[in-house]
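Only a part of the assembly is drawn; its chains keep their places, and the rest are absent.
Labels for the chains are A and B, by order of writing; each one numbers its residues from 1.
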Amino acid sequence: MSLLGKHILSCSIFDIELLQQLFSVADQLQPVSRGKKVCRILEGAVLGNLFFEASTRTRLSFDSAFMRLGGSVSNTTGEAVTSISKGESLADTSRVISGYYDILVVRHPDEQAVYEIAGATHIPVLNGGNGAGEHPTQALLDLYTVSREFKRLGKEISSSRIALVGDLRYGRTVHSLLRLLSLFQNLTIYCVSPSILPMPRELLDMAANGGHKIVETGDPKVGLKDIDLLYATRVQKERFACTETAFNYGSDFRVDQALVNAHCKPDVIVMHPLPRDSRAGANDLSDDLNQDERLAIFRQTDAGIPIRMALFASVLGVDHLIPSALRDATWYRPKYIGPNDASFYTEK
Amino acid sequence: MSLLGKHILSCSIFDIELLQQLFSVADQLQPVSRGKKVCRILEGAVLGNLFFEASTRTRLSFDSAFMRLGGSVSNTTGEAVTSISKGESLADTSRVISGYYDILVVRHPDEQAVYEIAGATHIPVLNGGNGAGEHPTQALLDLYTVSREFKRLGKEISSSRIALVGDLRYGRTVHSLLRLLSLFQNLTIYCVSPSILPMPRELLDMAANGGHKIVETGDPKVGLKDIDLLYATRVQKERFACTETAFNYGSDFRVDQALVNAHCKPDVIVMHPLPRDSRAGANDLSDDLNQDERLAIFRQTDAGIPIRMALFASVLGVDHLIPSALRDATWYRPKYIGPNDASFYTEK
């Protein structure tokens, strides 16, 4: 099994071996993603980066990843594609635009659209987020981050203990992550959410059938003392409507320095898919953890570039060219990207 | 006569010799347009791809064509150009932006604007569509497609029989195509349209004066049995207003499998400028022809890349560098772009 020439629409095509192959390619591309090495194995190739709805950061991340490999990128930025408003089918749009490019990234608010687009072309299509469906590159960069953080700490993913905290019902990100995590062995997974925002039953069943121990709870403190990873997501107040006055979810689902210091191990990793709502009173990850090296959120978002590069290189079959193509970059790079970046996370 | 350094604002600058030169350059660039070869003869050059109104596909096609030649592209995507809203003249805008680029593509809803812009700069300007005026790259890719399809079938354009079907009054595309076709010899051209949407008189006169036989008819079946090319365009119901109840144009001007099978030769070619309205009841090209190899619409839209590349290379005078610059691409390409692509249309 390989990614060569494949559409990447869902995480469900990945098994452990394919993930390891992908992460190995991503590891090779780390210095390229940080501008320390140049690797133009896609010089001459053109990406159609097609955003049928705005998602600035995801778009920019795909942009940069393809450019870092020497390729050129042509963008739509969320505008209505004008031909579609004239009654054109998605199949026609797909086939026409496929004639321009070597690979497509598609972000579309409708869950089915990316499947229609991919069904009408043999040019590889990468799903950049399909509404309530999936966002596979986010899930892959999440797991890649877990893998790298655990390796740094001398841990394995199998047999680890993980808390997924926040809105587990609507959070597309945690659904995909749980699917990927379930490929490993013997996990203990705490699903921590307000009772009306639980992890969907089919996902819980899937994980349990995979031999993992699942604990559902509404109390964020349950289980925190043992965990290796706390993956936080935002609880959006809009989800509560009339019951909002009954509970104060704000204090329960805010992940901050006090919570982590009081309940977590010194080597826990805190992740979040971002953006986080940093405003006071938000049921979200606080920014008072910014100087805590356990906070891995920026290492996590940085991981999006090597993962997306690895996907492009693997799908287009140029990953074997990386070692001979790497050369030193000649321009200035800072030692750290962010003033609060962890000391172990220098720009190598 | 050559295209070197010229503005390409109208099809009227082309004669047969210039078309043949251009198509010969496009033929050389076919494998580059399909990502099978790399040809970076414009590495270092920068295109200003200036869309004063949105036209996603045309914009993306110019994008890709320039990038495939190794150049870089800077885009506006239909936003208002902010300086113009401050009272700046188009001449100033043109001269200022010309200082940034080696070549400009301009799409503007106002018919005169592209002439004002071109008049204020010696940097070559390509017209990407000027309102009710022209869309010369569309006309050129149409004729290039006819030329390639006929060559494949052992036919010549001169002395061939062609039906232009649909809205011939407002269809900018068929007007430009008729102008270019009239450069050839001894054509028989059926102009098939609702009586209120005829081909304009001056274009009919021009074709007749060129020695071509013109047949105007309101019946799509007239002449179909002899034709080598059926060029369909959409009939927009909005054009009919109060007379709509009198006729049912829907059944008359829909080009579908039944019509083509019943009336056309086995080696007819069916083209359409796209987008087509695939919805039921549209007076347009049906998608039930998608698996019929006579349907050339995607070969036609694919031809936009090599034609636009050939224009860039010819206007910028680097076309002679192509043979020595071609090298094999190293990335994956599918055998066919679309699942229904004709068997003879593989990705060579």
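Here is the rule we use: a contact is a pair of C-beta atoms (placed from the backbone, for glycine too) under 8 Å apart; a residue touches a chain by one contact, two chains touch by 3 or more.
What you are looking at is a predicted structure, and each value in this text was computed from that prediction instead of being measured.
Peer 1: Tell me, please, the full copy count of this complex, given that what is shown in place amounts to 2 chains.
Peer 2: 3
The criterion applied here is as follows: only the chains that are shown with their structure count from here on.
Peer 1: Mind checking the rotation angle between the two copies, chain A and chain B? C-alpha superposition, nearest 5 degrees is fine.
Peer 2: 120
Peer 1: When the C-alpha atoms of chain A and chain B are each averaged to a single point, how far apart are the two points in Å?
Peer 2: So the centre of chain A lies 41 Å away from the centre of chain B.
Peer 1: Touching chain A in the complex: which residues of chain B?
Peer 2: These residues of chain B touch chain A: 35, 38-40, 54-57, 60-61, 63-64, 67-68, 70, 72-73, 75, 77-78, 274-279, 282, 284, 287, 298, 301-302, 304-305, 329-339.
Peer 1: If we count contacts the way the header does, which residues on chain A are in touch with chain B in the complex?
Peer 2: My answer: residues 4-5, 41-46, 48, 72, 74-77, 79-84, 86-89, 91-93, 95-102, 119-124, 315-318, 321.
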